[in-house]
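For this view, one protein chain was removed and the others were kept in their places.
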Amino acid sequence: MKSVIGKNITLALYGESHGDAIGIVVDGLPAGIKINTDFIARQLDMRKPKGKISTQRREGDQFTITSGVFNGYTCGTPLHITIPNTAHKSADYQPNLPRPSHADYAAHIKYNGFEDYRGGGHFSGRLTAPIVAAGAIAIDILKNKGITIGTHIKKCQHITDRDFENCAVDIALCNSKYFATLDETVGKQMQQHIETVGADCDSVGGVLETCVLGMPAGVGEPYFNSVESVLSQYLFSIGGIKGVQFGKGFGFADCLGSEANDAFEMCGDKVITKTNHNGGINGGITNGMPLVFRVAVKPTPSIFRQQDTVDLAAMENAKLTITGRHDPAIFHRARVVVDSLTALALLDMLVQHFGERWLCG
Amino acid sequence: MKSVIGKNITLALYGESHGDAIGIVVDGLPAGIKINTDFIARQLDMRKPKGKISTQRREGDQFTITSGVFNGYTCGTPLHITIPNTAHKSADYQPNLPRPSHADYAAHIKYNGFEDYRGGGHFSGRLTAPIVAAGAIAIDILKNKGITIGTHIKKCQHITDRDFENCAVDIALCNSKYFATLDETVGKQMQQHIETVGADCDSVGGVLETCVLGMPAGVGEPYFNSVESVLSQYLFSIGGIKGVQFGKGFGFADCLGSEANDAFEMCGDKVITKTNHNGGINGGITNGMPLVFRVAVKPTPSIFRQQDTVDLAAMENAKLTITGRHDPAIFHRARVVVDSLTALALLDMLVQHFGERWLCG
Amino acid sequence: MKSVIGKNITLALYGESHGDAIGIVVDGLPAGIKINTDFIARQLDMRKPKGKISTQRREGDQFTITSGVFNGYTCGTPLHITIPNTAHKSADYQPNLPRPSHADYAAHIKYNGFEDYRGGGHFSGRLTAPIVAAGAIAIDILKNKGITIGTHIKKCQHITDRDFENCAVDIALCNSKYFATLDETVGKQMQQHIETVGADCDSVGGVLETCVLGMPAGVGEPYFNSVESVLSQYLFSIGGIKGVQFGKGFGFADCLGSEANDAFEMCGDKVITKTNHNGGINGGITNGMPLVFRVAVKPTPSIFRQQDTVDLAAMENAKLTITGRHDPAIFHRARVVVDSLTALALLDMLVQHFGERWLCG
Partner (left out) sequence: MKSVIGKNITLALYGESHGDAIGIVVDGLPAGIKINTDFIARQLDMRKPKGKISTQRREGDQFTITSGVFNGYTCGTPLHITIPNTAHKSADYQPNLPRPSHADYAAHIKYNGFEDYRGGGHFSGRLTAPIVAAGAIAIDILKNKGITIGTHIKKCQHITDRDFENCAVDIALCNSKYFATLDETVGKQMQQHIETVGADCDSVGGVLETCVLGMPAGVGEPYFNSVESVLSQYLFSIGGIKGVQFGKGFGFADCLGSEANDAFEMCGDKVITKTNHNGGINGGITNGMPLVFRVAVKPTPSIFRQQDTVDLAAMENAKLTITGRHDPAIFHRARVVVDSLTALALLDMLVQHFGERWLCG
């Protein structure tokens, strides 16, 4: 189990940046789910680099579903999505000069020099395309069960977006935008900032914030399969994510218990909490409030400035100037990947709780 | 797989706070490892509540290893550790009034009212005792392979400890203390603060920082089983941990790529990085630098002030004043649990890479 | 995952024959299931050696459930059953002389000489006691869902029992007996034969046949998690089982397709098959007919005759005469273990299909 995850809905991811094709097998989707290929295409489009704030490598991302769908519905057996690689330029990569903060050196050691170094190989951000395709199916299933997911760019250096307020409206707002901020002006400032940083041959990091509305209470497990444990395992599989926090997260360290606790109250015949500092999770289990969590995305390590590195053939210090096509920021594109992995993780937990039949009920 | 985790070294945790016994099965330890029962006892002692800054429930934590050890060495078959519960007072708990920010309500929904509500049942912090016992074995094995782990209290509200500097020395320093700060004065300030807060019937959160020295490069996997994914799954299983970040973590959002990248350089015949902003992990795989990560611990939800809640029998708003014995802070006790889960997670990944024979080599 | 199995209902087995205690953690049972401790005790009694046809080691098998049960019902968290060892006599075992066809030698190599050799250690048939205790809970749950399981001794050397005829009646008949044959006279002949063989310091093997009535159609998976794949993984975990076959099994090799196929027909508004040569499974999935399968149990390897072996210390040929207390046959005791593992395997597959809530519905 390396590039495989999921107990009930199992994903097997494959591919390298400059290989023939990348893809994913999704095993465990019950039969009878209508597949919305337009939505898959739309989500892939949301992940694509666009404008000056992204890499100039532009892939068509023409996905094909080669199995698991019959007459437009899942037939209960593994669904396989494949996407060809077409626009790669392998000449841009130097195998002996590991790029700082990329996987190159760690992969070189792990794979004894047999790694496919071209474009980062399996570690390439391109591998998030099949994840987004699979995630689109999961998002669609959850939507039919009344569960919606939205992610916005909470922060890019000194520029910060407002918090979620009206969850339903704000989730819809996130999902309507390519560069997803809740405040439109903030979004323009961030994009301008990314352009400026990119023009300076540099890159920039950020924080994404996700809200999930409609999760029933009682899903998840104590300890090792807590909602936090499972979601973080999925989320940390995105290259560049270096932090995950739920509710107030690291902000809890500044709190007293009397400030941090979420008091219960009745809302009609429903139990809710007056605040949601815990992000909808108590003891590893959903409590019926919206899930709220944030992830930290580090600046893209590919920058166009000369950097210090080592020559792995000569085993001596060296200089590296990265060429090729790279993103000055990736968090705006990572946003849809976060939604996808969130949906896939929640789907697995929901099936555990309600059984696979529930999904198509 | 609910209270079970681990692919090569599998843990199965059981027990409730007020049941007869709690325990853990550790399956997958290779034969021939000397079991240091003194060290297990010492680690359990480090987890125990002490002084005024902890709960007054004082358990002996007399552990028994009933299988898997023969003549003082692991015999290769599952090791079972059991710890009796002796000091519980069930009368302190009211099943119909869920404590805010505790698992009570979520568990009530999940388990349809059949949950063992006494002392939080399976969700009790007491369950970390068998984790610490199992973790002590893992820590000991890693130590024999040159891998050491230390965790200090980085932050308690406004009071902050210094960062790790000389890792080897600082790890030893952490492990020598019950209240583990690197700066002794800071530690006293924090303890005083906890006492003050506790005296005010309140509780307080904090941040722990962990350093792992000696991890070989090349361990971990891309994507779903990245070191970050696996460690976070283990770490988020601790009740009260609501954030995990690696290296600069959320601080990356304030950085440019040129500030965040860790340049490589030769150090003798070894490749190192000049900085360690990535906390020893690139692309989900160790790069040979120290692992550094932080976890956010929320304030103990059990506070002695009247709180708003609901009555689950009457389904109406209610007031709750918690009685019994509770901790005004738990991060100083959680520290050894973090070390334990870290060791167990790393052990699993190391066995994956090197094979089980390596452990006893 | 060594002595751990199960995706939804996970078992972690531990213990050695001459250790303090043996036990099992059952993780994944949903909350709200009434635990019938009398039935657990009865099933353990069915596994116990009795009379002259069994070992004279007589253990009380006093089980304790230390967690997972609250007020007589499962509370949704891991259930732990422990059974003390009381009647062991370690002096009977010689570590350097591996007993032919026992695990001794293979374990010695696997565990590098650190194995607990006393009484076969973890490999002892005693470890089936916790399996039977866990299985009793599973059998009870299935019974409440209309699914019943029965196993009889189909064959002991030249003596054969009749096949299942009226499944419901015959399953009840099996479960009412300690020495379970459908034909009472055949049962007496077999017991007499075992006594005779035992008196001759020898042992004897047999075939068990199991019938499961009431399994709904549509449970199981194609390929790697077919009902046959999952059941055989559970069944082959019993020491001494060396063959598993479904329906006609090896008898299919003597058949033409026209003789082997199970034609469909309507029975009221239900689809059934006219014959059941496939033992209730097509394509790895239940078809609604009774599950029927057989397991081959080898003769107990512990016989009281002098045997050739090697001395693992001197690495030279040696003679061994086994002393102590051993069974001249085990299949009559293994029968209840087969039922238990069958129930646990089916439970896991049923939860996968219907969800955990179904169990307590």
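When the chains are written out, they are named A, B and C in that same order, and each has its own residue count from 1.
To be clear about the criterion, a contact is a pair of C-beta atoms (placed from the backbone, for glycine too) under 8 Å apart; a residue touches a chain by one contact, two chains touch by 3 or more.
On a predicted model such as this, the values are computed, not experimentally measured, just so you know.
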Item to check | Contact partner of the left-out chain, one of B:3, B:128 or B:352 | outcome: B:352
Checklist entry - Per the definition of touch given earlier, which of C:38, C:165 or C:269 contacts the omitted chain? => result C:269
Checklist outcome for this item: Among the options C:74, C:175, C:203 or C:340, the absent chain makes contact with C:203
Item to check | Interface with the undisplayed chain - residues on subunit A | outcome: 1-4, 7, 10, 12-16, 19-23, 25, 27-28, 30-32, 64, 66-68, 70, 73-80, 82, 107, 110-116, 121-122, 360
Next on the checklist: Need a quick check: the contact residues on subunit B for the chain that isn't drawn.
Outcome noted: 7-8, 77, 222, 351-358
Checklist entry - What is the set of subunit C residues that contact the non-displayed chain in the whole complex? => result 1-5, 7, 11, 13, 98, 100-107, 109-110, 120, 122-123, 127, 155-158, 197, 202-207, 217-226, 228-230, 232-234, 236-237, 239, 241-266, 269, 271, 273-274, 277-279, 281-288, 294, 296-303, 305, 307-310, 312, 315-317, 353
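Please note the rule applied: only the chains that are shown with their structure count from here on.
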Item to check | For subunit A placed onto subunit B, the superposition rotation in degrees, Cα atoms, nearest 5 | outcome: 180
Item to check | Fraction-based call for subunit C against subunit A, same above half, different below | outcome: same
Checklist entry - Which chain, with its centre taken as the mean C-alpha position, is closest to the global C-alpha centre? => result B
Checklist entry - So how far apart, in whole Å, are subunit B and subunit C when each is placed at the average of its C-alpha atoms? => result 38
Checklist entry - Where the centres are mean C-alpha positions, what is the separation of subunit A from subunit B, in Å? => result 26
Item to check | Geometric centre distance via CA averages, subunit C-subunit A, whole Å | outcome: 45
Item to check | Multi-partner residues of subunit A (at least 2 other chains) | outcome: 7, 222, 353
